[in-house]
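Everything on this sheet refers to the single structure shown next.
Omission of a single protein chain aside, the complex is shown with its protein chains in their original locations.
Entry: chain A
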């Protein structure tokens, strides 16, 4: 084939060698499943990061639909040393989207491998392939009238459980810690072997989605946020649909309230009184997801002044902090816990409680209630309109769920963001003990100067937080090597020893989470 319409090649691979590999991919997958022309690859190259597209341009994309095809792909990759970047639904916005961590990698796109293999309504679990979306699962559950509920990230309908869980993403129901609720995984290893975790290796087993650990080392975690295998099936537990769902919001007026909010909330989360992943969204997150745009208030350069934030609060009734949580269970259970919750807020002496009856169909309450009950919507993409222009990176440090810590992180983030003329747009996703402090670094990517500021800003956020002993739980592909450094050399040495053992040819997504046999020198 000499019709290649792209000059992008994998690192260290010449055109001739690459064409040989493409020929083999075509023989394996068929012409239509090997994409090597620029216009076919364009959709995989849309990124929201603070670099030019070329830095993450793929050399080709392959679509596979069976485990045997995935095995064939790794065989060819080993033969020609082709690095492959695997995506499931590829909706990893703000973390690199569908584009490879390094320019020139071949994308293995598993979107079309999309069978819902099993949903068990008695044992409450699902087993799915990589291309299954939450929207697809939601429709399946609805059509079959199954008494089950999903948990998902805000991109819900178009995202999927396998891809999200491989990056250890989170949702907003009591099953919001997705990796924690995952059970059973099938992985194609770099040598082509098909490995099933947990009880999956036992012949005739019916407990793959029932008991997580299996016997001996339990390796599911080792495959998440890693490049040790290609996950082709994943099981996870589903929450039974409760008889009563009671979402509510508590609105706080002052930015300084955050410390008291968190201290009040923690015992309620640790005791399980409030069982879901609560969010505490700041004013600009609330405004963005409520379709307020910065341009409606100001066109001044730099960060949005605090006076404008106050004005938005005044105009919309939104708070400096907006807490969304829910209760689940029978009416009696919900009533008992509602009293405990309202008593706690009364004792605090601040916070305006909004019930579903009061909120009605208004946004952002509606979309929050939907996310907390597993109903998909994309309302939160309004965040990308705050400044517009397609620039967004998640800066998501882990924090103790301790008021003083959250206040300190918020102050630190705001200072760095403002220094670079950007806004503090954030929420805390609240577990009993930890916070995913999720900050959307939003910028206009069409403006070169602003893009560079955002890039510097993100680097400085990482640096400044690291000085205080903080690190992020997940990051976009541009900064994956940088963040690996936050966690220390010993960890990286171990990760590379495992990589050498399982993928000696370094074909699986080198660079993923900073794991790359060609680049890591053992010193950083």
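In the analysis below, contacts are C-beta pairs under 8 Å (C-beta built on N, C-alpha and C of every residue); 3 or more make two chains touch, one makes a residue touch a chain; residues count from 1.
In this text, contacts and distances are computed from a predicted model.
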item	value
Protein name, per the UniProt record, of whichever chain is missing from view ("Monovalent cation/H+ antiporter subunit C", "2-oxoisovalerate dehydrogenase subunit alpha", "Cytochrome c" or "Phenylacetate-CoA oxygenase subunit PaaB")	"Cytochrome c"
Full-complex contact with the absent chain, from A:112, A:339, A:433 or A:500	A:112
Touching the absent chain when the full complex is considered, from A:355, A:446 or A:489	A:446
Chain not shown: contacting residue from A:18, A:93, A:223 or A:248	A:93
From A:15, A:46, A:339 or A:491, residue that would touch the chain that is not displayed	A:46
Touching residues (missing chain, whole complex) on chain A	35, 39-40, 42-46, 61, 63, 65-66, 89-91, 93, 97-98, 109, 111-112, 115-119, 127, 131, 135, 139-140, 143-144, 157-158, 291, 376-379, 381-382, 384-385, 388-390, 445-446
